[in-house]
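Starting off with a structure, shown below.
Up next is chain A:
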Amino acid sequence: MRLLIKGGRVIDPANNLDIIADILAQDSKISRIAKNIRAEADKVIDAKGMIVMPGIIDMHVHLREPGREDKETVATATKAALKGGITTVLAMPNTYPAIDSPENIESLKRIIKKSACANVLIAAAITKGRLGKELTDIQACKQHGASAITDDGASVDSGVLFAGALKKAKAGKLLVICHSEDKKISNNGVVNQGLISTRLGLRGIPRASEYKRVQRDIDLAKKTGARVHIAHLSCKESVDIIAAAKKKGIQVTAETAPHYFALTEDALLDYDTNMKMNPPLRSQQDLEAIKQGLKNGIIDVIASDHAPHTENEKDIEFDRAEFGVIGLETELAAGITELIDAGLLSWLELAGKMCLNPARILEINKGTLSAGADADITVISPDKGWQVEKSGFVSKSRNSPFLGRKLKGVVEYTIYEGRIAYKA
Partner candidate 1 sequence: MSTVWDKKDLLGLENLSKDEIGLILATAESFKEVSSREIKKVPALRGRTVVNLFYEPSTRTRVSFEVAAKRLSADVINIATETSSVKKGETLIDTGKNIQALKADIIVMRHNYSGAAAMLARALEISVVNAGDGWHEHPTQALLDIFTLKEKLGRIQGLNVAIVGDIAHSRVARSNIWGLTKLGAKVTVCAPPMLIPVAIEEMGVNVSHDIDDVLKDADAVNVLRMQFERDGGQAFPEQLEYFKNFGITKERLSKLKKDIIIMHPGPLNRGIEISSEVADGKHSVILEQVTNGIAVRMAVLFLVAQGQDKSKKYETAD
Partner candidate 2 sequence: MREKAKILDKDTLSRSLMRIAHEILEKNKGTKDLCLVGIRNRGAYLAKRLGACIQKIENESIPVGILDITLYRDDLTLIASGPLVRKTEIDFDITDKNIVLVDDVLYTGRTVRAALDALMDLGRARSVQLAVLIDRGHRELPVRADYVGKNIPTAKNETVEVRLEEPDGKDEVAIIEKDS
């Protein structure tokens, strides 16, 4: 199988490449990039006027399977991912049961093998049942193929226990992803604490619940030498803490989600439950800090934190509605609209945050168009506008914070392992 993509603007941050060129993929690997490749191909894509970049790697996705197949399944999520230009997702372990044992990893792997239409990596839980009480067998999880460990949705409150996990992760060379939140400080809050929470009469989540835990997690990372990745940054103080840690040479990477650079707490003024997520939408000042963090490299990764919920769980009173929003199908367009169009990031920088950096953090041979890399490629019409509508989603759930918004950038083709897996 030979696939030739002709005449697109090729973006490959690993090689600092931004040129009009052709790409040839042979079998499941990138064969070469050059101008005017003359080669026989089984399939030729005319990519004139389009962006050609590595398949997106979304390292923060809730697949909901097993256990909550009413919200999403491996099949529907990976289909939605392909539509969003994403070829690899990292599945979070907060399923039912949680992915906290080699057996549960194996059973998830069977589901993936049967129904995934994109690459699915697995994150295992740090503690059994994600309860923060007893560590999982981290070494065994690694051996069965876990790409990282995390209790995402919760933080391991006990510093002693978490330090123990970090030591084991360090020994097993396993990445630790931190949902950095002190729930005692969050105090059952549902929106950012500030004027908006006061106006709405909703319980506020102070920024401190995030950044104090970010600081603790980084302190423990320094102490143990483990590699940690801080998930879904939402506030300015967290960005500052990461910046200071990086300056000191601590092994830490950080991620944010599109809603934190595209939306602020003002979007909550009519109690829209599709704007309810954890951490919450913050202030304009926080949004600017997140953007600057992306610009100056403090924040390495953009990931969706795709968190599907049924309409039954969202069309209820704000306090009772579930936290979380879907993002697989909007994250690229949100990035183009809010970061590239706004002049903040170049295409190379955006592809760095969405493809190359996640690949490096997860240590996989993806996220680049270098010869020999996996032929996961996304072809994008960067100027096509579209409106986000409920009916347009492939995901089983519809809880998008971008509903009704106009975004720019449409995925034309998603190529996974050398084959066209999605076509607009």
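Behind the choice of candidates: all candidates are chains of the complex that A comes from, given by their letters.
The working rule: a residue touches a chain if its C-beta (ideal position, glycine included) is under 8 Å from a C-beta of that chain, and two chains touch if they have at least 3 such contacts; residues count from 1.
Since the structure is predicted, the reported quantities are computational estimates derived from the model, not experimental observations.
All listed chains 1 or 2 share the complex with chain A, though the touching one is 1.
Of all the residues in chain A, the ones that touch candidate 1 in their complex are 187-188, 193-195, 197-202, 204, 270-271, 312, 315-320.
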